[in-house]
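Removed from the display is one protein chain of the complex; every other protein chain stays in position.
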Amino acid sequence: MNFVDSKASIEDLKRIVKEFCDDRDWDQYHNAKDLAIGIITESSELLEHFRFKSEKEIEEMFKDARKKSEISEEMADVFYFLLRLAQKYDIDLSSELNKKIAHNEKKYPIEKSRGSNKKYTELL
Amino acid sequence: MNFVDSKASIEDLKRIVKEFCDDRDWDQYHNAKDLAIGIITESSELLEHFRFKSEKEIEEMFKDARKKSEISEEMADVFYFLLRLAQKYDIDLSSELNKKIAHNEKKYPIEKSRGSNKKYTELL
Amino acid sequence: MNFVDSKASIEDLKRIVKEFCDDRDWDQYHNAKDLAIGIITESSELLEHFRFKSEKEIEEMFKDARKKSEISEEMADVFYFLLRLAQKYDIDLSSELNKKIAHNEKKYPIEKSRGSNKKYTELL
Partner (left out) sequence: MNFVDSKASIEDLKRIVKEFCDDRDWDQYHNAKDLAIGIITESSELLEHFRFKSEKEIEEMFKDARKKSEISEEMADVFYFLLRLAQKYDIDLSSELNKKIAHNEKKYPIEKSRGSNKKYTELL
């Protein structure tokens, strides 16, 4: 199996996460609350890279291979816990994403939201 | 295109996210810091469902179709921002996840971590 | 000045935080967005201590002087950024807390919320 975004499906990725956890017998610890804590704590490590940094400094980070790799690792940690939660509770992330996009197309109609950073509750 | 976990590739999912954002001309707002804020704030909405709830109450939530759907929506929101960040900065989530798993197989060797909730720094 | 909870006011604490930051000329970096990022990233380091730990294991942590001290340090980090944000934008935390408690007394009337973990939106 070639694990690249052009080929891997979410099901492929769920499978390698499940195998990793099954090998360690971690079902007993991986309840939804702790997995959601996993997601948020790893999201925080991602965000921490950008704390007190200007937009220009952050753009430079992504041009630095080592720094970009560190940031990508934090994203993989978030993804790992998200996949694990989806796998354990039988949630289809692809169809949920697709539904969400369809839903947001209504909340953020193009003619009102184009070029705007307003929240849907603020759109006139 | 059938957006289900067994068929969609990560690239397919990145594409629908990109189209949604391009249609709204949101590149100007979607810098890495704000996208990382997007990830953590949506992670928090996911976690909030479980606040002060017991493990038993949480397991019941996943048996309730409406509640499970609400939780799944929060997961889609996290996923949306994660995909958008990866798409904008050209990060291959599948290969990052695969590398991370390989890395964690060393940090958490099966014989030491099996059945244990210890952090790798606590494993003897 | 004796910095203990029985004597120190929020104003005293804001003052030492302000002096620390002024000495380093950090006003230029301490905008509201980055200070709020400070609060959430430190909150996450606090929460991470409890990830995958049972209630019993966590209660043990607070009986271990070194572990309790580590946890208390994370709380100080959250408090530092909260005070700094309040000090910079002239927000009176004591009166805000007092108002919030008064507000929550209405949202959570004793007769309905006593012994219950329901959110106010779920209270009949």
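The chains carry the letters A, B and C, assigned in the order they are written, with residues numbered from 1 in each.
The definition used in the following text is that contacts are C-beta pairs under 8 Å (C-beta built on N, C-alpha and C of every residue); 3 or more make two chains touch, one makes a residue touch a chain.
Everything numeric in this text was worked out from a predicted model, so none of it was measured.
Asks: I need the residue numbers on chain B that touch the omitted chain, in ascending order.
Replies: 29, 34, 37-38, 40-41, 43-45, 47-48, 50-52
Asks: In the full complex, which residues of chain A touch the absent chain?
Replies: That gives, for chain A, the contact residues 37, 40, 52-53, 117.
Asks: Please output the residues of chain C touching the missing chain, sorted low to high.
Replies: Within chain C, the residues touching the omitted chain are 3-14, 16-17, 20, 23-26, 28-29, 31-33, 36-37, 39-40, 43-44, 46-47, 49-50, 53, 55, 58-59, 61-62, 68, 71-73, 75-80, 82-83, 85-86, 89, 91-101, 104-105, 108, 110, 113-117.
Please note the rule applied: only the chains that are shown with their structure count from here on.
Asks: Take the average of all CA coordinates in chain B, do the same for chain C, and state the distance between these two points in whole angstrom.
Replies: Computed from C-alpha means, the inter-chain centre distance equals 27 Å.
Asks: In whole angstrom, what separates the CA-based centres of chain A and chain B?
Replies: Whole-Å distance between the two chain centres: 3.
Asks: Check each residue of chain B and list the ones that touch at least two other chains.
Replies: Within chain B, the residues that touch at least two other chains are 37, 40, 53, 117.
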